[in-house]
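Entry: chain A
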Amino acid sequence: GGGAGGGEEAAPIKVGAIFDLTGPTSDVGAPYAEGIKGYVAWLNENGGIDGHQIELISADYAYKVDQAEQLYSQFVGEGVVAFQGWGTGDTEALRSRIAADQIPFMSASYSANLVDPKEAPYNFVIGTTYSDQAIIAIKWAMDDWAAAGNEGKPKVALVHHDSPFGQSPVEDAKAFAEANGVEFISMAMPKGATDYVAELTRIQEFGANYIIIHTVSSPAAVFVKDAKAQGVDAKIINLNWCSDEFFIELAGDAAEGVYGVQPFTPPSVPVDGHKTPTEWAKANGKDVDVHFIQGWYTMDVMAAGIRKVIEEGKDVTGPNIKAALESLANYETGGVTYPITFSADSHRGNLGSRVYQVSGGQWTQVTDYITAP
Partner candidate 1 sequence: MPLQLRGFRHPLNGSTLEPGQTQLRVENIHLAFGGVGALAGVSLEVRQSEILAIIGPNGAGKTSLLNSISGLYHPQKGRIVFYNHGREYELTRMKPHQIAAAGVARSFQNIELFRHMTVLDNLMSGAHVHMRAGLFSSLFYWGPAQREQIAFRDFIEDIIDLLEIPAIRYKKVGALAYGLQKRVELGRALAMRPALLLLDEPMAGMNTEEKEDMARFILDVNEEHGVTIVLIEHDMGVVMDISDRVVVLNFGRKIAEGTPEEVSKNPAVIEAYLGH
Partner candidate 2 sequence: MLQVNNIEVIYNKVILVLKGLSLEVPQGKIVALLGANGAGKTTTLKAISGLLKPEDGEVTDGSIVFEGQEIHEKDAEEIVRLGIFQVMEGRRVFEHLTAEENLMAGAYTRPGREFREDLERVYTYFPRLKERRHQRAGYLSGGEQQMLAIGRALMARPKLMLLDEPSLGLAPLLVREIFGIIQRINQEQGTTILLVEQNANLALQIADYAYIMENGRVVLDGTPEVLRENADVREFYLGLTEVGQRKSYREVKHYKRRKRWLS
Partner candidate 3 sequence: MDTFIQLTLTGLTNGMILALAALGFVLIYKASDVINFAQGEFLMIGAYMLYAAIVQIGLPWTVGLAVTLLGAVVLGVLVERLVLRPLIGEPIISVIMATIGLSSLLQALVRMVWGSQPKAFPAFIPSTPVNILGATVGADRLWAIAVAVVMMLLFAFFFQRSREGIAMRAVADDQQAAMSMGISVKKVFAWAWSIAAMTAAIAGALVANIIGVGPHLSHFGLRVFPVVILGGLDSIPGAIIGGIIIGLLESYAGGYIGGGVNQVVSFIVLVVILMVRPYGLFGQEIIERV
């Protein structure tokens, strides 16, 4: 158990983690994993949490759900008290299990299903949920439309990855759009396509003024390239998984001017919170991108919960960490995210994102935090 004191002898705290380093999402999974591992290394180098080192027990699960289950079971057997997951697949698959085992769980899946403690009592969502991101995008679109002196409301199209991850914001975005009199369509992007001309054709017929893209970087890059080639003049807004550095690299010129809703401030927009991870990364020969930051601060929030447990002198157990996280209010991440707040009624930790835009080959800030209702 934990307890006060904080001498050298304090017992290490075991945290489990599964990463996608070799699977279909490993392009972003790998830097995210580096962020988490980097944070733990940095924390331990700096005395851990009140003298308790964090022992990160991690492995690659290659985005295979049964592997995730197996590793989870093994790590819980080894005594982890909290868990860092990764994708939608594993987060959903482990949802019931973590509740039964009482293991607080964070991941990079920002599905709105996970924020209701009645349904997913041990899941904590650090990023702005996909639904909220989409709503923020629509909100901004309405403002931008009005600011440019246009009449009425803009038309918005949402194209998304053909998966639960992609589908996740569709309902909420649609409801929000309808409530605000915004004409809205959504469509899935076929897997592994080499072009999205068919989808763009439909979007043009619909007459969209704004296109929200909710997928990962490679297809998003193909999409914007096609949009440019087809002469589409709608403004494009990427949600977080395609508002990253890969997107700019892959889309090249076509990336210029694309907007992005991103809960985590990209390194190209320096804020205080970037300092520590950047310095640590430089010293350890790691690259810093937005996913690294994302992993780093996800672990930071988890550590904050654990710290609270220790400070309160309780045993470091799953339920205690859960309680501590639920009492976290306006936790500051040095400007990297909107202040994080959890409560016993809501695990929707992050209510706001900024809008960024690609300019000169990097992400630049356009707005301050916009919050979803």
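How were these picked? Simply put, all candidates are chains of the complex that A comes from, given by their letters.
In this text, a residue touches a chain if its C-beta (ideal position, glycine included) is under 8 Å from a C-beta of that chain, and two chains touch if they have at least 3 such contacts; residues count from 1.
Owing to the predicted nature of the structure, the values given are computational and were not obtained by experimental measurement.
The contact partner of chain A in this complex, picked from the candidates 1, 2 or 3, is 3. Listing the residues of chain A that touch candidate 3 in their complex gives 21-22, 24, 26-27, 29-31, 162, 187-199, 201-202, 205, 217-219, 221-222, 225, 229-231, 246, 249-250, 252.
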